[in-house]
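Excluded from the complex is one protein chain; the other protein chains are retained at their positions.
When the chains are written out, they are named A and B in that same order, and each has its own residue count from 1.
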Amino acid sequence: MVILFRLLVFPGFLFLFFSAMLFDWVDRRVIARFQERVGPPWYQPFADFVKLLAKEDVLSTGAHATAASLLPVAALVAVLTAALYVPVGGIAVASFEGDLILVLFLLSVPAISYFLVGWISVGVYSVIGGNRSLLQYFSYEVPFLMALAAPAALSGTWSIARIVAYQGQTSWGLLMQPLGFILAMIGLVGKLKRDPLDIPKAKSEVIAGPLTEFSGRKLALWHLAMEMQTVVGIFLLVNLFVGDSRFFGWLPQLPVFGLKALALLVLLSMAAVLYARLRIDQLADLGWKILAPLALLQFVATLWIIGL
Amino acid sequence: MKTRFYPHTFAYLLPHIWRVLCKGACTVGFPFGEAKLPSGYRGVVKIKPELCRGCGLCVRDCPAFGIELEREGRDKFRLIYYPDRCAYCSQCETSCNFGAIYQVNEFVPATDRPDELRVVLVDRWPEEDSTADEDQTD
Partner (left out) sequence: MSKTIVPIGPQHPLLKEPVAFQITVEGEQVIDSAMRMGYVHRGIERLCEERTYVQDIHLLERVCGICSHVHATTYCRAVEALIGVEVPLRGVYLRALLCELERIHSHLLWLGVLARNIGFDTIFMYAWRDREIVLDIMEDLSGGRVSHAANVIGGVRVDLTEARREEILGELTFLDGQVARLLNVVEQEQSLRARTRDIGLLTLEQVRQYCVVGPVARASGLDVDFRRDSLQVPYDRLTFEVPVHDAGDVWARTLVRSQETVESLRLCRQILEDLPEGPTSARVPRRVKAGQAIARAEAPRGEVFYYVRSDGSDSPARVKVRTPTLTSLITLPVQLQEITMADVSVVLSGVDLCIACADR
């Protein structure tokens, strides 16, 4: 019964769904305020979701029908499975030694699905967008993984819960590895394909990227998967870099965790507001010439600290 | 294609964003209620029928063919205005030598009644003929 509650309600599916909607709204609202606009009302993400669900499901002739239906489900399932292992305020559905690696693996499944859905489409924008998403994946993933491996190396464990516990004994990962935190945030922006790294779905270049020819339920599932990925990615970073709640010891864990997650979300919104979209070759340059060496430096520094 | 990197302008918009946050949004929600019109707004076309002499200058100059003149002889005419064709450019007001036709600073309401799309501005047509005529035009 407890397991079922955890799977379906908290911190499982329902909780994730509502957090995804909340995060989407907060994100849009914050960006709107930065741009001197009012922004949408709180029910806008729900309205968008319901509207998409109600719309006619059209698939272009020549696209692989089975794959088109399976891929959004695969992305969603991977994100939901990853969510099981990411503790929310110290509560996780499941956990084992090495769940960080599993979560990282599962979080790259949506990226692969995203590329594949472009590949099976017949539209030229989808194909270009799909290729771009793969190129982007290779650019951000290495620094991102290295940045996330550094806390694990520092605390000597691959379990997210134990990394949080280790931070409880020492201090925030953010304070110990500020560079790693920045790299992880940039990597997360690339992973979530948010502005300014929304290269695979750049509107003025490839319309909506791989999802150009999708509508109805499939598009709704895609959007849900992407929004849930945002939530899971932010939760993961909160755990790894600001996991400890000792400073707020007298407060219950869950609201503190939520506040930290929202703070990271605002940082992401800020990045979306501050910069123009990068070109794909500029992103590759950034990824391999700046971020990857920095991540390496960070990792070596961490190893050196462990050695002391 | 080389692009140089200037670290001091890394987050250049930040102070601007801070300003905007302090100022508050400049967009508003849907403004229910009375609309505020700018002072020069060219709205509803009106006429002072007693001044109209049926010279037809407004008809000739109207770029949207929104005014028509039916006439028979010197004093027997009818000036008809079609709001759906009107571009609200106030050319008729400029063309009129007698100050008869003019636009006022009033909002033009939408309508779903076709009979409102034909307005007889000036009617100097003796009554007995006009009834038969109007049946045909409608």
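The working rule: a residue touches a chain if its C-beta (ideal position, glycine included) is under 8 Å from a C-beta of that chain, and two chains touch if they have at least 3 such contacts.
Since this is a predicted model, take the numbers as computed values, not measurements.
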- Query: So which of B:62, B:79 or B:122 would be touching the chain we can't see?
  - Reply: B:62
- Message: Among A:141, A:198, A:213 or A:244, which one touches the chain that has been omitted from the display?
- Response: A:198
- Message: Applying the definition given at the start, please give the residues of chain A touching the unseen chain.
- Response: 31, 34-37, 124-125, 127-128, 131-132, 195-196, 198-199, 202-207, 273-282
- Task: For chain B, enumerate the residues touching the unshown chain of the complex.
- Result: 1, 3, 5-6, 9-10, 12-13, 16-17, 26, 38-42, 60-64, 87, 89-91, 94-95
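Note that only the chains that are shown with their structure count from here on.
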- Message: Going by the contact rule set out above, which residues of chain B touch chain A in the complex?
- Response: 3, 11-14, 17, 20-21, 23, 25-29
- Message: Please output the residues of chain A touching chain B within their complex, sorted ascending.
- Response: 32-39, 270, 273-274, 282
